[in-house]
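With one protein chain removed, the remaining protein chains of the complex are shown where they sit.
Then we have chain A:
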């Protein structure tokens, strides 16, 4: 499958009348791992929610594989959504189902595989995220990190062309987090998935990203785009501060 690219043009988004991000332009090529980064409250998650169609932008255009996503409805929208796998910040696993049932659910609805095959595919996804032994557990019986890994397994179970991950490594220990980074890289390299990761973990950005897009709250938009190495050497003081982990003068804006 040719992974669709994402192209965003003149996007303006926010909530109600409040504009959070304005004049957003970028494109993501097939098979790229791109991180969206920035400080707290800069609109990273907001941008992600617009990219996956949870919210309609105020204006602008989002193209997924050449199709206009903002104006899409009916079958076209369904088709575009089917190309996505999304992992939400809190995992968003269905609490009344076991981990395995959570992972099986999309396969049962959207594939024509038989029971045995569905079970195997789901179990292999759990093996990929290291949760094979926890298949029969309820999400509430797992730790926060495990829930996130289970959520990643569910997000990628249909082998989506584009995988969106909202803060995958937040709240995880460094070892688990590194394991997750390796998994993300492997999915991109071996399966050619396009992966968009919202994060503010510096270690993750360096480990996984081909490119990073940095947002800023005060600028209400993108202040830098480039490889992690380029961003680390960036001359913009706001970017430097982020990469050197320098606090601002006031506590609230760190």
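Just so it is clear, a contact is a pair of C-beta atoms (placed from the backbone, for glycine too) under 8 Å apart; a residue touches a chain by one contact, two chains touch by 3 or more; residues count from 1.
Note that contacts and distances are computed from a predicted model.
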For the complex's missing chain, which UniProt name, "Phosphodiester glycosidase domain-containing protein", "Phospholipid/cholesterol/gamma-HCH transport system permease protein", "Sporulation protein YqfD" or "Germination protein GerKB"?
"Phospholipid/cholesterol/gamma-HCH transport system permease protein"
Filtering A:77, A:123, A:211 or A:241 for touch with the omitted chain leaves A:123
Provide the residue numbers of chain A that touch the chain removed from this figure.
1-2, 95-96, 100, 111-114, 117, 120-121, 123-125, 127-128, 132-133, 135-136, 138-140, 156-159, 186, 189-191
